[in-house]
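Inspection log for the structure reproduced underneath, given as C-alpha coordinates.
This view holds just a subset of the chains, kept in their places.
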Amino acid sequence: MYVVKSPLSDADLKAVADALQGALVDLIDLSLVAKQVHWNVVGPRFRSIHLQLDEVVDSARLHSDAVAERASTLGVSPDGRAATVAAKSGIGATPEGWVKDTDAVKTLVDALGAVITRMRERVATTADPDPVSQDILIGITADLEKHHWMFQAENG
Amino acid sequence: MYVVKSPLSDADLKAVADALQGALVDLIDLSLVAKQVHWNVVGPRFRSIHLQLDEVVDSARLHSDAVAERASTLGVSPDGRAATVAAKSGIGATPEGWVKDTDAVKTLVDALGAVITRMRERVATTADPDPVSQDILIGITADLEKHHWMFQAENG
Amino acid sequence: MYVVKSPLSDADLKAVADALQGALVDLIDLSLVAKQVHWNVVGPRFRSIHLQLDEVVDSARLHSDAVAERASTLGVSPDGRAATVAAKSGIGATPEGWVKDTDAVKTLVDALGAVITRMRERVATTADPDPVSQDILIGITADLEKHHWMFQAENG
(Lines give C-alpha, C1' and ligand atoms only; values in the text may rest on other atoms or scores of the structure.)
Protein backbone atom coordinates (compact mmCIF):
# COMPACT_ATOMS: atom_id res chain seq x y z
CA MET A 1 0.00 0.00 0.00
CA TYR A 2 1.07 3.61 0.80
CA VAL A 3 4.87 3.87 0.80
CA VAL A 4 6.96 6.97 1.19
CA LYS A 5 10.37 6.88 -0.48
CA SER A 6 12.48 7.95 2.47
CA PRO A 7 15.52 10.21 1.95
CA LEU A 8 17.41 7.92 4.35
CA SER A 9 18.98 4.49 3.86
CA ASP A 10 17.20 1.60 5.55
CA ALA A 11 19.73 1.36 8.36
CA ASP A 12 19.69 5.05 9.04
CA LEU A 13 15.93 5.09 8.91
CA LYS A 14 15.69 2.30 11.47
CA ALA A 15 17.84 4.21 13.96
CA VAL A 16 15.96 7.44 13.48
CA ALA A 17 12.56 5.74 13.58
CA ASP A 18 13.39 4.14 16.93
CA ALA A 19 14.49 7.46 18.34
CA LEU A 20 11.36 9.25 17.18
CA GLN A 21 8.96 6.51 18.33
CA GLY A 22 10.66 6.43 21.72
CA ALA A 23 10.44 10.20 22.03
CA LEU A 24 6.77 10.14 21.05
CA VAL A 25 5.84 7.72 23.80
CA ASP A 26 7.84 9.59 26.43
CA LEU A 27 6.36 12.94 25.47
CA ILE A 28 2.74 11.75 25.44
CA ASP A 29 3.24 10.17 28.83
CA LEU A 30 4.85 13.35 30.11
CA SER A 31 1.75 15.30 29.04
CA LEU A 32 -0.51 12.80 30.86
CA VAL A 33 1.60 12.76 34.01
CA ALA A 34 1.77 16.53 34.14
CA LYS A 35 -1.99 16.80 33.72
CA GLN A 36 -2.53 14.13 36.38
CA VAL A 37 -0.49 16.13 38.88
CA HIS A 38 -2.09 19.40 37.67
CA TRP A 39 -5.45 18.03 38.83
CA ASN A 40 -4.31 16.33 42.03
CA VAL A 41 -1.81 18.72 43.57
CA VAL A 42 -2.67 20.27 46.96
CA GLY A 43 -0.80 22.48 49.39
CA PRO A 44 0.26 26.10 49.87
CA ARG A 45 1.92 26.22 46.45
CA PHE A 46 -1.16 24.76 44.71
CA ARG A 47 -1.84 27.63 42.30
CA SER A 48 1.78 28.18 41.32
CA ILE A 49 2.51 24.49 40.63
CA HIS A 50 -0.89 23.98 39.00
CA LEU A 51 -0.08 26.71 36.45
CA GLN A 52 3.54 25.58 35.99
CA LEU A 53 2.34 22.05 35.17
CA ASP A 54 0.11 23.28 32.37
CA GLU A 55 3.16 24.85 30.74
CA VAL A 56 4.78 21.42 30.75
CA VAL A 57 1.61 19.96 29.24
CA ASP A 58 1.65 22.55 26.45
CA SER A 59 5.31 21.83 25.71
CA ALA A 60 4.87 18.08 25.76
CA ARG A 61 1.85 18.21 23.45
CA LEU A 62 3.63 20.42 20.92
CA HIS A 63 6.76 18.27 21.00
CA SER A 64 4.87 14.99 20.69
CA ASP A 65 3.13 16.35 17.61
CA ALA A 66 6.47 17.40 16.15
CA VAL A 67 8.14 14.02 16.57
CA ALA A 68 5.10 12.06 15.39
CA GLU A 69 4.82 14.18 12.24
CA ARG A 70 8.58 13.84 11.73
CA ALA A 71 8.16 10.06 11.78
CA SER A 72 5.35 10.27 9.22
CA THR A 73 7.54 12.58 7.16
CA LEU A 74 10.20 9.88 7.00
CA GLY A 75 7.62 7.25 6.04
CA VAL A 76 7.41 5.62 9.46
CA SER A 77 4.00 5.15 11.07
CA PRO A 78 4.02 6.67 14.58
CA ASP A 79 2.25 4.88 17.43
CA GLY A 80 0.81 7.08 20.16
CA ARG A 81 -2.00 4.85 21.43
CA ALA A 82 -2.76 4.62 25.15
CA ALA A 83 -1.70 0.99 25.46
CA THR A 84 1.61 1.68 23.74
CA VAL A 85 2.25 4.66 26.00
CA ALA A 86 1.35 2.66 29.10
CA ALA A 87 3.73 -0.14 28.07
CA LYS A 88 6.73 1.75 26.69
CA SER A 89 7.06 5.02 28.56
CA GLY A 90 10.37 5.79 30.22
CA ILE A 91 8.65 7.58 33.08
CA GLY A 92 8.15 5.62 36.29
CA ALA A 93 4.71 4.93 37.75
CA THR A 94 2.77 7.92 39.06
CA PRO A 95 0.89 7.15 42.29
CA GLU A 96 -2.87 7.74 42.31
CA GLY A 97 -4.68 10.27 44.50
CA TRP A 98 -3.92 13.72 45.90
CA VAL A 99 -0.32 14.92 45.80
CA LYS A 100 1.29 17.36 48.20
CA ASP A 101 2.90 20.24 46.32
CA THR A 102 6.39 19.25 47.46
CA ASP A 103 5.84 15.73 46.11
CA ALA A 104 4.38 17.15 42.94
CA VAL A 105 7.59 19.03 42.28
CA LYS A 106 9.61 15.89 42.96
CA THR A 107 7.44 13.85 40.60
CA LEU A 108 8.10 16.28 37.79
CA VAL A 109 11.82 16.50 38.51
CA ASP A 110 11.99 12.71 38.22
CA ALA A 111 9.77 12.46 35.16
CA LEU A 112 11.61 15.18 33.29
CA GLY A 113 14.96 13.72 34.32
CA ALA A 114 14.03 10.30 32.96
CA VAL A 115 12.86 11.71 29.64
CA ILE A 116 15.89 13.98 29.26
CA THR A 117 18.35 11.14 29.74
CA ARG A 118 16.71 9.21 26.92
CA MET A 119 16.39 12.31 24.73
CA ARG A 120 20.12 12.99 25.00
CA GLU A 121 20.78 9.43 23.82
CA ARG A 122 18.45 10.02 20.88
CA VAL A 123 20.30 13.24 20.04
CA ALA A 124 23.51 11.23 19.87
CA THR A 125 22.14 8.34 17.82
CA THR A 126 20.47 10.51 15.19
CA ALA A 127 23.41 12.84 14.56
CA ASP A 128 24.87 10.90 11.70
CA PRO A 129 21.86 9.22 10.09
CA ASP A 130 19.68 12.36 10.00
CA PRO A 131 20.81 15.81 11.21
CA VAL A 132 17.35 17.14 10.40
CA SER A 133 15.67 14.87 12.93
CA GLN A 134 18.49 15.50 15.35
CA ASP A 135 17.90 19.24 15.17
CA ILE A 136 14.27 18.71 16.16
CA LEU A 137 15.30 16.52 19.08
CA ILE A 138 17.90 19.06 20.23
CA GLY A 139 15.28 21.79 20.36
CA ILE A 140 12.95 19.59 22.39
CA THR A 141 15.74 18.62 24.78
CA ALA A 142 16.59 22.27 25.38
CA ASP A 143 13.00 23.00 26.32
CA LEU A 144 12.63 19.96 28.57
CA GLU A 145 15.88 20.80 30.36
CA LYS A 146 14.57 24.31 30.99
CA HIS A 147 11.43 22.89 32.61
CA HIS A 148 13.69 20.53 34.58
CA TRP A 149 15.68 23.46 35.95
CA MET A 150 12.55 25.29 37.00
CA PHE A 151 11.18 22.39 38.99
CA GLN A 152 14.58 21.73 40.56
CA ALA A 153 14.81 25.40 41.51
CA GLU A 154 11.43 25.07 43.24
CA ASN A 155 13.06 22.57 45.55
CA GLY A 156 16.24 24.64 45.95
CA MET B 1 -5.04 14.11 54.89
CA TYR B 2 -6.56 16.70 52.53
CA VAL B 3 -10.36 16.38 52.53
CA VAL B 4 -12.85 18.58 50.76
CA LYS B 5 -16.29 18.83 52.38
CA SER B 6 -18.41 17.97 49.38
CA PRO B 7 -21.76 19.70 48.82
CA LEU B 8 -23.18 16.26 47.95
CA SER B 9 -24.24 13.33 50.14
CA ASP B 10 -21.99 10.28 50.04
CA ALA B 11 -24.33 8.29 47.83
CA ASP B 12 -24.81 11.14 45.39
CA LEU B 13 -21.10 11.79 45.35
CA LYS B 14 -20.35 8.17 44.49
CA ALA B 15 -22.65 8.25 41.46
CA VAL B 16 -21.30 11.56 40.19
CA ALA B 17 -17.69 10.53 40.81
CA ASP B 18 -18.13 7.38 38.73
CA ALA B 19 -19.64 9.38 35.90
CA LEU B 20 -16.86 11.96 35.90
CA GLN B 21 -14.05 9.41 36.15
CA GLY B 22 -15.57 7.39 33.30
CA ALA B 23 -15.91 10.50 31.18
CA LEU B 24 -12.32 11.49 31.91
CA VAL B 25 -10.92 8.19 30.68
CA ASP B 26 -13.06 8.19 27.55
CA LEU B 27 -12.14 11.76 26.66
CA ILE B 28 -8.39 11.31 27.14
CA ASP B 29 -8.50 8.19 25.00
CA LEU B 30 -10.53 10.04 22.37
CA SER B 31 -7.81 12.69 22.22
CA LEU B 32 -5.13 10.00 21.79
CA VAL B 33 -7.07 8.08 19.16
CA ALA B 34 -7.81 11.23 17.18
CA LYS B 35 -4.14 12.23 17.27
CA GLN B 36 -3.10 8.71 16.26
CA VAL B 37 -5.31 8.88 13.17
CA HIS B 38 -4.29 12.50 12.55
CA TRP B 39 -0.70 11.28 12.10
CA ASN B 40 -1.46 8.07 10.21
CA VAL B 41 -4.23 8.96 7.79
CA VAL B 42 -3.47 8.75 4.05
CA GLY B 43 -5.57 9.15 0.91
CA PRO B 44 -7.12 11.85 -1.24
CA ARG B 45 -8.94 13.39 1.71
CA PHE B 46 -5.74 13.49 3.82
CA ARG B 47 -5.61 17.23 4.46
CA SER B 48 -9.29 17.64 5.20
CA ILE B 49 -9.48 14.70 7.64
CA HIS B 50 -6.11 15.59 9.17
CA LEU B 51 -7.44 19.04 10.07
CA GLN B 52 -10.85 17.79 11.19
CA LEU B 53 -9.16 15.36 13.57
CA ASP B 54 -7.27 18.13 15.31
CA GLU B 55 -10.57 19.82 16.07
CA VAL B 56 -11.65 16.63 17.84
CA VAL B 57 -8.35 16.62 19.74
CA ASP B 58 -8.90 20.21 20.87
CA SER B 59 -12.43 19.42 22.03
CA ALA B 60 -11.42 16.24 23.82
CA ARG B 61 -8.56 17.95 25.63
CA LEU B 62 -10.74 20.82 26.82
CA HIS B 63 -13.51 18.48 27.92
CA SER B 64 -11.16 16.09 29.74
CA ASP B 65 -9.77 19.04 31.68
CA ALA B 66 -13.30 20.19 32.55
CA VAL B 67 -14.41 16.83 33.94
CA ALA B 68 -11.16 16.20 35.81
CA GLU B 69 -11.34 19.59 37.49
CA ARG B 70 -15.03 19.01 38.24
CA ALA B 71 -14.05 15.81 40.06
CA SER B 72 -11.41 17.70 42.06
CA THR B 73 -14.01 20.35 42.81
CA LEU B 74 -16.25 17.70 44.38
CA GLY B 75 -13.33 16.34 46.41
CA VAL B 76 -12.74 13.28 44.24
CA SER B 77 -9.23 12.59 42.95
CA PRO B 78 -9.34 12.15 39.15
CA ASP B 79 -7.22 9.47 37.49
CA GLY B 80 -6.00 10.19 33.96
CA ARG B 81 -2.84 8.11 33.85
CA ALA B 82 -1.93 6.18 30.71
CA ALA B 83 -2.40 2.77 32.28
CA THR B 84 -5.85 3.72 33.57
CA VAL B 85 -6.83 5.05 30.16
CA ALA B 86 -5.53 1.92 28.42
CA ALA B 87 -7.49 -0.32 30.79
CA LYS B 88 -10.78 1.53 31.18
CA SER B 89 -11.53 3.37 27.95
CA GLY B 90 -14.85 2.68 26.27
CA ILE B 91 -13.32 3.06 22.83
CA GLY B 92 -12.38 -0.14 21.00
CA ALA B 93 -8.83 -0.94 19.93
CA THR B 94 -7.31 1.28 17.23
CA PRO B 95 -5.23 -0.70 14.72
CA GLU B 96 -1.62 0.37 14.27
CA GLY B 97 -0.11 1.71 11.03
CA TRP B 98 -1.31 3.85 8.16
CA VAL B 99 -5.04 4.39 7.82
CA LYS B 100 -6.91 5.05 4.59
CA ASP B 101 -9.01 8.20 4.83
CA THR B 102 -12.27 6.27 4.50
CA ASP B 103 -11.25 4.01 7.36
CA ALA B 104 -10.14 7.00 9.37
CA VAL B 105 -13.61 8.47 9.14
CA LYS B 106 -15.11 5.14 10.18
CA THR B 107 -12.74 4.88 13.14
CA LEU B 108 -13.88 8.26 14.41
CA VAL B 109 -17.56 7.53 13.83
CA ASP B 110 -17.17 4.40 15.96
CA ALA B 111 -15.06 6.05 18.65
CA LEU B 112 -17.36 9.02 19.01
CA GLY B 113 -20.42 6.74 18.97
CA ALA B 114 -19.02 4.65 21.80
CA VAL B 115 -18.22 7.67 23.93
CA ILE B 116 -21.57 9.34 23.25
CA THR B 117 -23.56 6.30 24.35
CA ARG B 118 -21.72 6.31 27.67
CA MET B 119 -22.00 10.09 28.02
CA ARG B 120 -25.79 9.97 27.62
CA GLU B 121 -25.94 7.41 30.43
CA ARG B 122 -23.84 9.73 32.58
CA VAL B 123 -26.17 12.62 31.81
CA ALA B 124 -29.06 10.48 33.08
CA THR B 125 -27.36 9.22 36.23
CA THR B 126 -26.14 12.65 37.36
CA ALA B 127 -29.43 14.51 36.88
CA ASP B 128 -30.71 14.03 40.40
CA PRO B 129 -27.52 13.86 42.48
CA ASP B 130 -25.85 16.91 40.93
CA PRO B 131 -27.44 19.08 38.22
CA VAL B 132 -24.24 21.16 38.13
CA SER B 133 -22.13 18.21 36.99
CA GLN B 134 -24.93 17.11 34.67
CA ASP B 135 -24.92 20.51 32.97
CA ILE B 136 -21.21 20.11 32.22
CA LEU B 137 -21.77 16.62 30.81
CA ILE B 138 -24.69 17.84 28.66
CA GLY B 139 -22.50 20.52 27.09
CA ILE B 140 -19.78 17.97 26.33
CA THR B 141 -22.30 15.55 24.84
CA ALA B 142 -23.67 18.25 22.56
CA ASP B 143 -20.20 18.94 21.24
CA LEU B 144 -19.27 15.28 20.76
CA GLU B 145 -22.53 14.63 18.93
CA LYS B 146 -21.75 17.52 16.59
CA HIS B 147 -18.38 15.97 15.76
CA HIS B 148 -20.17 12.64 15.32
CA TRP B 149 -22.54 14.16 12.75
CA MET B 150 -19.67 15.69 10.82
CA PHE B 151 -17.80 12.42 10.46
CA GLN B 152 -21.01 10.56 9.57
CA ALA B 153 -21.76 13.20 6.95
CA GLU B 154 -18.31 12.58 5.48
CA ASN B 155 -19.45 9.04 4.77
CA GLY B 156 -22.92 10.10 3.57
CA MET C 1 -29.50 6.93 1.22
CA TYR C 2 -27.54 8.73 3.99
CA VAL C 3 -28.99 7.78 7.38
CA VAL C 4 -27.71 8.78 10.79
CA LYS C 5 -28.43 6.32 13.61
CA SER C 6 -30.01 8.73 16.06
CA PRO C 7 -29.36 8.35 19.80
CA LEU C 8 -33.10 8.99 20.31
CA SER C 9 -36.14 6.74 19.87
CA ASP C 10 -38.38 7.54 16.91
CA ALA C 11 -41.03 9.17 19.05
CA ASP C 12 -38.55 11.29 20.95
CA LEU C 13 -36.82 12.23 17.74
CA LYS C 14 -40.07 13.40 16.19
CA ALA C 15 -40.79 15.74 19.10
CA VAL C 16 -37.29 17.16 19.15
CA ALA C 17 -37.14 17.52 15.36
CA ASP C 18 -40.36 19.54 15.35
CA ALA C 19 -39.01 21.83 18.05
CA LEU C 20 -35.72 22.40 16.27
CA GLN C 21 -37.31 22.96 12.85
CA GLY C 22 -39.78 25.41 14.35
CA ALA C 23 -36.98 27.26 16.14
CA LEU C 24 -34.96 27.41 12.93
CA VAL C 25 -37.73 29.08 10.97
CA ASP C 26 -38.47 31.58 13.74
CA LEU C 27 -34.83 32.51 14.17
CA ILE C 28 -34.13 33.00 10.47
CA ASP C 29 -37.20 35.19 10.19
CA LEU C 30 -36.14 37.13 13.26
CA SER C 31 -32.80 37.83 11.57
CA LEU C 32 -34.56 39.03 8.41
CA VAL C 33 -37.08 41.18 10.29
CA ALA C 34 -34.36 42.78 12.41
CA LYS C 35 -32.29 43.56 9.30
CA GLN C 36 -35.40 44.96 7.53
CA VAL C 37 -35.99 47.38 10.41
CA HIS C 38 -32.23 48.07 10.70
CA TRP C 39 -32.35 49.45 7.15
CA ASN C 40 -35.69 51.27 7.36
CA VAL C 41 -35.75 52.87 10.80
CA VAL C 42 -35.85 56.69 10.96
CA GLY C 43 -36.20 59.19 13.81
CA PRO C 44 -34.14 60.77 16.57
CA ARG C 45 -33.13 57.39 17.97
CA PHE C 46 -32.01 56.13 14.52
CA ARG C 47 -28.40 55.37 15.35
CA SER C 48 -29.08 53.72 18.68
CA ILE C 49 -31.86 51.43 17.37
CA HIS C 50 -29.96 50.75 14.14
CA LEU C 51 -27.02 49.39 16.16
CA GLN C 52 -29.21 47.53 18.66
CA LEU C 53 -30.97 45.74 15.78
CA ASP C 54 -27.68 44.41 14.42
CA GLU C 55 -27.03 42.78 17.78
CA VAL C 56 -30.34 40.95 17.39
CA VAL C 57 -29.30 39.94 13.86
CA ASP C 58 -26.01 38.55 15.15
CA SER C 59 -27.77 36.58 17.89
CA ALA C 60 -30.44 35.23 15.55
CA ARG C 61 -27.89 34.11 12.97
CA LEU C 62 -25.76 32.31 15.54
CA HIS C 63 -28.78 30.65 17.12
CA SER C 64 -30.28 29.58 13.78
CA ASP C 65 -27.00 27.93 12.89
CA ALA C 66 -26.93 26.16 16.24
CA VAL C 67 -30.43 24.68 15.94
CA ALA C 68 -29.99 23.70 12.29
CA GLU C 69 -26.74 21.90 13.03
CA ARG C 70 -28.37 20.27 16.06
CA ALA C 71 -31.08 18.90 13.76
CA SER C 72 -28.44 17.55 11.37
CA THR C 73 -26.65 16.06 14.36
CA LEU C 74 -29.78 14.09 15.24
CA GLY C 75 -30.15 12.94 11.65
CA VAL C 76 -32.97 15.30 10.75
CA SER C 77 -32.63 17.47 7.65
CA PRO C 78 -33.19 21.15 8.56
CA ASP C 79 -35.18 23.38 6.22
CA GLY C 80 -34.24 27.09 6.20
CA ARG C 81 -35.29 28.06 2.69
CA ALA C 82 -36.95 31.41 2.06
CA ALA C 83 -40.32 29.91 1.11
CA THR C 84 -40.39 27.78 4.24
CA VAL C 85 -39.53 30.77 6.39
CA ALA C 86 -42.18 32.90 4.70
CA ALA C 87 -44.82 30.21 5.26
CA LYS C 88 -44.04 28.93 8.74
CA SER C 89 -42.62 31.79 10.79
CA GLY C 90 -44.31 32.61 14.07
CA ILE C 91 -43.62 36.33 13.62
CA GLY C 92 -46.45 38.47 12.28
CA ALA C 93 -46.17 40.44 9.03
CA THR C 94 -43.71 43.31 8.96
CA PRO C 95 -45.06 46.35 7.06
CA GLU C 96 -42.96 47.64 4.17
CA GLY C 97 -41.32 51.07 4.01
CA TRP C 98 -39.73 53.45 6.49
CA VAL C 99 -40.37 52.86 10.17
CA LYS C 100 -40.40 55.49 12.90
CA ASP C 101 -38.00 54.56 15.72
CA THR C 102 -40.84 54.16 18.21
CA ASP C 103 -42.60 51.75 15.89
CA ALA C 104 -39.35 49.94 15.26
CA VAL C 105 -39.00 49.24 18.96
CA LYS C 106 -42.58 47.99 19.09
CA THR C 107 -42.03 45.72 16.08
CA LEU C 108 -39.11 44.08 17.82
CA VAL C 109 -40.93 43.75 21.14
CA ASP C 110 -43.72 41.93 19.32
CA ALA C 111 -41.44 39.77 17.17
CA LEU C 112 -39.27 38.73 20.10
CA GLY C 113 -42.36 38.11 22.25
CA ALA C 114 -43.85 35.80 19.64
CA VAL C 115 -40.65 33.81 19.25
CA ILE C 116 -40.07 33.56 23.00
CA THR C 117 -43.51 32.12 23.66
CA ARG C 118 -42.86 29.37 21.14
CA MET C 119 -39.31 28.80 22.40
CA ARG C 120 -40.57 28.25 25.97
CA GLU C 121 -42.98 25.61 24.65
CA ARG C 122 -40.06 23.95 22.87
CA VAL C 123 -38.01 24.00 26.05
CA ALA C 124 -40.86 22.14 27.76
CA THR C 125 -41.45 19.56 25.02
CA THR C 126 -37.79 18.64 24.63
CA ALA C 127 -36.99 18.21 28.34
CA ASP C 128 -37.70 14.49 28.48
CA PRO C 129 -36.85 13.28 24.97
CA ASP C 130 -33.50 15.08 24.74
CA PRO C 131 -32.00 17.20 27.53
CA VAL C 132 -29.07 18.01 25.22
CA SER C 133 -31.30 19.78 22.69
CA GLN C 134 -33.24 21.33 25.53
CA ASP C 135 -30.08 22.84 26.95
CA ILE C 136 -29.38 24.53 23.60
CA LEU C 137 -32.91 25.89 23.44
CA ILE C 138 -32.69 27.18 27.03
CA GLY C 139 -29.56 29.14 26.20
CA ILE C 140 -31.19 30.66 23.13
CA THR C 141 -34.30 31.58 25.11
CA ALA C 142 -32.22 33.33 27.75
CA ASP C 143 -30.56 35.43 25.09
CA LEU C 144 -33.80 36.28 23.27
CA GLU C 145 -35.45 37.28 26.55
CA LYS C 146 -32.54 39.61 27.27
CA HIS C 147 -33.03 41.33 23.91
CA HIS C 148 -36.77 41.45 24.69
CA TRP C 149 -36.11 43.27 27.97
CA MET C 150 -33.86 45.79 26.27
CA PHE C 151 -36.44 46.75 23.66
CA GLN C 152 -39.19 46.89 26.29
CA ALA C 153 -36.98 49.12 28.43
CA GLU C 154 -36.61 51.44 25.43
CA ASN C 155 -40.35 52.00 25.64
CA GLY C 156 -40.40 52.28 29.44
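By letter and in written order, the chains are A, B and C; residue numbering begins at 1 in each of them.
Just so it is clear, contacts are C-beta pairs under 8 Å (C-beta built on N, C-alpha and C of every residue); 3 or more make two chains touch, one makes a residue touch a chain.
Keep in mind the model is a prediction, meaning the values are calculated, not measured.
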Number of identical chains forming the whole complex, with 3 shown: 12
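Heads up, the rule we're going with is that only the chains that are shown with their structure count from here on.
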Mean-CA-position distance for subunit C and subunit B (Å): 31
Cα-centroid distance, subunit A relative to subunit C, in whole angstrom: 49
Interface hub residues of subunit C, defined as touching at least two other chains: none
Subunit B residues within the subunit C interface of the complex: 113, 116-117, 120, 123, 127, 135, 138-139, 141-142, 145-146, 148-149, 152-153, 156
List of subunit C residues in touch with subunit B within their complex: 1-2, 4-5, 7, 69-70, 72-75, 131-132, 135-136
List of subunit B residues in touch with subunit A within their complex: 1-2, 28-29, 32-33, 35-36, 39-40, 42, 61, 64-65, 68-69, 71-72, 77-83, 85-86, 89, 93-94, 96-98
